[in-house]
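Note sheet for the following structure.
For this view, one protein chain was removed and the others were kept in their places.
Each chain gets a letter, A and B, in the order it is written, and its residues are counted from 1.
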Amino acid sequence: MTATKRSPVQTRSGWREWLGGFFTSSVGLKWIMAITGIGLLGYIAAHLFGNLKIFTGTDAAGNYYIDLYSEALWHLGGHLFPEGFLLTVLRVGLAAAFILHIWAAAVLTKRNRVARGSTRYRASRNWAASNYASRTMRFGGVIILLFLLYHLADLTFGWANPEFHHGDVFDNMIASLSRWPVAVLYMVANVALAFHIYHGTWSLFRSLGTANPRYDPFSRGFATVFAAAILVGNLSIPIAILAGWV
Amino acid sequence: MDLALKIWRQAGPDTPGEFATYIVREVSEEASFLEMLDQLNEDLNNQGEEPIAFDHDCREGICGMCGVMINGDPHGPQSGTATCQLHMRKFKNGDTITVEPWRASAFPVIKDLVVDRSPFDRIIEAGGFISINTGAAPDANIISVPKEAADSAMNAAACIGCGACVAACPNSAANLFTAAKMQHLNLLPQGQPERWTRAVAMVETMEEYFGSCTNHGECEAACPKNISIDFIAWMNRDYVKAQFKNVAKASQ
Partner (left out) sequence: MDNEQGTSVLTSGEPTGPIENRWDNHRFATKLVNPANKRKYEIIVVGTGLAGASAAATLGELGYNVKAFSYHDSARRAHSIAAQGGINAAKNYPNDGDSIHRLFYDTIKGGDYRSRESNVYRLAQVSNEIIDQTTAQGVPFAREYGGLLDNRSFGGAQVSRTFYARGQTGQQLLLGAYQALARQISAGTVEFHNRSEMLEVVVKDGRAVGIVVRDLTTGEITSHSAHAVVLATGGYSNVFFLSTNAMACNATAIWRAHRKGAYFANPCYTQIHPTCIPVSDEFQSKLTLMSESLRNDGRIWVPLDPDDSRPPNDIPEDERDFYLERQYPAFGNLVPRDVASRAAMRMIDQNRGVGPLKNGVYLDFHSAIERLGKHTIEERYSNLFEMYERITDENPYEVPMRIYPAPHYTMGGLWVDYNLMTSVPGLYAIGEANFSDHGANRLGASALMQGLADGYFVLPYTIGQYLSDYLNTDPVPIEDEAFTDAEDVVRERNERFLSIGGTRSVDHFHRELGKVMIEHCGLARSREGLEKAITEIQTIRNEFWSDLKVLGTSDNLNQSLERAGRVADFLELAELMCRDALDREESCGGHFRVEHQTEDGEALRDDENFAFVSAWEWTGVGSPPVRHTEPLKFEYVALSQRSYK
């Protein structure tokens, strides 16, 4: 072939050109996904920690601890900030992390489609190293997003929960999760979430470039333990409510 | 042994292809996979059908010319083995073997099982070298290289550029190839002056043709030289770090 140049499959134009190298490169986008992923994993852990207060009952005055916890979130930062300010900041940050994470995933997915092109294998593939979790990241991500929307409507804003009453976290949870279809939905979504964070937690070390043969077993182990802990914790709540233990 | 082969036939880059099924008889267990294809081609030629085009050259697993999907595995079922080093003793009499070319937008089919892998050369041309002119080098032993660094660089440099990593990747990413070629140089003292510009140039050229890494690890499993995906992580690290290095920017 006389041509040394064949036109690139992917081109940089428009916003990619404008944003500049790092934030438009796939490695940069993966880095963004890893950093936002860390934020989201931290949130998931904290969220679970808070939710587990459903098992701690009431204080002497008969207030559910989980309601107090929700109240405390509202007063986060004490008298340093106006009421709800810090929580709003956290919520905005969380929303930004979600948006960036999903945006980067969407851009990368599109690019990967282009890179794969119309040239899929006609015969079936044998997977040698990837696992169910790694192959369902995008699918799982969409499931989690849909669930998240429902979850916000159900327990944050109350649109999907006829008996919702702002501030009564305990009662709202019981009301929502004692409907078995809802409880099943929660359980299924949490299994999807566990798969997603199992691969994500391992993968983020690699995207950030901190992988090292010495720590590789550790990062695998950490991902497994972390995903399992989140799964067990999150499943325990609908199961307990369905079973009437709380 | 007798085998049925389901092989991708495609007359040219712009013509649609399809699988054709052939029977090869009395294949020796000692034959290599490519020798089995030679035998089939000999039969086809005798029957007046044009032989199957496939890339191959050294048949010692080092030139990186050969490579096809065999039953859904890049380079076939044996790990750490290029197609030419795969022997028929890994198959059984009566097996049906499906053979497909590498598939990726960046690797269009030229004919039958032959694909164009030239984007790999574009990545090297972008920065996969150390810029020294002939004759300018100091005595070789002036540069002292820790044995561990030399060994690790050699592990990366073992890449044969066959393209199995791209073929294996669900995203058609070339991160393993690019990382291996980059880290070979970035791990050595000689590669330091251009380390950061190299990281940026190679990554961004790679992304013009290939998808992104989602850390499946399929590339590592498919690699005939067992090159580790740790090199991908190190490439990511170098690419991110390069953003904070002002050397290149300041010199402009």
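In this text, contacts are C-beta pairs under 8 Å (C-beta built on N, C-alpha and C of every residue); 3 or more make two chains touch, one makes a residue touch a chain.
Because the structure is a prediction, the values reported are computed rather than measured.
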Contact with the hidden chain (one of B:Met1, B:Ala20 or B:Ile124): B:Ile124
For subunit B, residues in touch with the removed chain: 11-12, 28, 30-32, 34-35, 38-39, 41-42, 45-46, 48-51, 53, 55-65, 78, 80-81, 85-87, 89, 110-111, 114, 116-118, 120-121, 124-126, 128-141, 143-147, 150-151, 153-154, 157-158, 160-161, 184-185, 188, 190-191
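By definition in this document, only the chains that are shown with their structure count from here on.
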Contacting residues of subunit A [partner subunit B, same complex]: 1, 4-6, 8-12, 21-22, 25-31, 108, 111-112, 114-117, 119-130, 134-135, 137, 199, 202-203, 205-213, 216
In the complex, subunit B residues that touch subunit A: 6, 8, 19, 69, 71-73, 77, 79, 98, 100, 103-109, 116, 118-119, 121-122, 168, 170-173, 200, 203-204, 207-218, 220-222, 228-230, 232-241, 243
